[in-house]
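Can you keep this structure in mind? I'll have questions shortly.
The complex appears here without one of its protein chains, the remainder shown in place.
By written order: A and B. Residues from 1 in each chain.
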Amino acid sequence: MESNRYKWVRRVLGVVALLLVAATVVLGLWVTPPDVVQGQLVRLIYVHPPVAWVAYLAYGVTSIGSILYLWKRTRNIKWDLLAASSAEVGVIFTALTLITGSIWGKPAWGVWWTWDARLTTTALLFVLYLGYLALRRVPTDSHRRAVRSGIAGLVAFVDVPIVHQSVVWWRTLHQSATVLNATLSPKIHGEMAMTLLLGFISFTFVYAWMLMHRYQIATMEQRALDVELEQLIEERQYEPEAGSALAQ
Amino acid sequence: MSRSVSGGIGSGGSRTIKARTLPSKRKARRAWAAVAIVVLAIGFLLYKGLGNSLVYFRTASGAWKDRAQLGTSTFRLEGVVVPGTIHTTGTGVDFAVESSNVSVQVHDTANPPQLFQPNIPVVLVGHFSGNIFLSTQIMVKHSSSYIAAHPNRVATVNGKKL
Partner (left out) sequence: MNGYVEAGYISVLGVLAGYSALLLGRSRKAKKALVRVPVAEKKSEPIE
């Protein structure tokens, strides 16, 4: 069913992710100092950019999976299942990006929400991948679903670089990138920078664990479907009179 | 329809699997409805984005130059709060914002957010009334720099320096 090595890797990932997140929370909430301007609010910075990064990463994996399925030479249903699994985890992290951003925005900016380019394109990202997941629920055979959603996944990914560059391309209320900026010169220092980095690493581990788990569920469901199809074909062979109805 | 689609009374395992995997028209309709809702939401976001995000704000200097044609229309104005100009009024706060050495007098009638202070960039929602910008909302535009408030504090965990 599931190879022992896969299970082992997943468990180790899970434990490491848990420890890293715990460390991030301790450092973020209690060890790091308050910010000169923001005070305690700066503590939300240790989670908000990391969860946004994981959303980008997840959608990147979805795109790679989509390409590998759409390309005939590497076509395998596993790539489609990987793409779908990653998209679902990505949607969770995009929701968290919007939630934590909003919670930070109210006290820091004075508003929960505003229609600036960064916020609008992020909301769009969330809805685009919800659409991807909705499209996958339309009943059809595995191949058509994979092609359809593969194309949808690649179209949706166009928004990821737009989200990232929105603070550069347009005037926004949202600040520009602290770490991943054009000159790659982080505008954050000392233990604050270390905690932010730890945040990036720990949520990436959480993502990896979730992806492995979700992918395993997807493969099991796919196998159940395959077995059932075989069973239906077999039944049809024994009961030819039921065949015409089943074929629909 | 066939027994597989109705998927009703068959016993145990066989029924659950059939009900789950076999395409039914109802399931398809529901799924397409979800896709349609998402498409509508995408349309709404694009409309909001094109209407607001492309020119999210006008700088104080740009708006001052165009104030004749802006008239009393509502827009977002951006500038840095000029130190020494902040006066709290009964209903809000009066101050000046500046960009490219042009400063605009602001009369605000809403509560400023907690980070509102001299030298911080703000985005104001409101309109011109003569030469004064009447603001109904102040948003603080935070910079992307983070500086520890107590750089000399030694942080320790279980006696170990971090």
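Remarks
Operating definition for what follows: a contact is a pair of C-beta atoms (placed from the backbone, for glycine too) under 8 Å apart; a residue touches a chain by one contact, two chains touch by 3 or more.
Here the structure is a predicted model, which is why all the values come from computation and not from measurement.
Only one residue from A:P107, A:P139 or A:G190 touches the chain missing from this view: A:P107. For the chain missing from the display, the contacting residue among A:L27, A:L41 or A:A208 is A:L41, taking the whole complex into account.
Residue-level contact of chain A with the missing chain is found at 1, 21, 25, 28-29, 39-41, 43-44, 47-48, 51, 89, 92, 95-96, 99-100, 103-104, 106-107, 206, 210, 213-214, 216-217, 220-221, 223-224, 227-228, 231, 234-235, 239, 242.
The criterion applied here is as follows: only the chains that are shown with their structure count from here on.
Centroids of chain A and chain B (each the mean of its C-alpha atoms) stand 22 Å apart. Listed in rising order, the residues of chain B touching chain A in the complex are 1-5, 17-18, 21, 23-24, 27-28, 31-32, 34-35, 37-39, 41-42, 45-46, 48-49, 51-57, 78, 112-117, 120, 123, 137-151, 153, 155, 157, 162. Interface residues of chain A facing chain B in the complex, by the touch rule stated above, are 26-27, 31-39, 42, 45, 107-111, 114-117, 120-121, 123-124, 127-128, 130-131, 134-135, 137-140, 166, 170-173, 175-178, 181, 187-192, 194, 224-225, 228, 232, 242, 245-246, 248.
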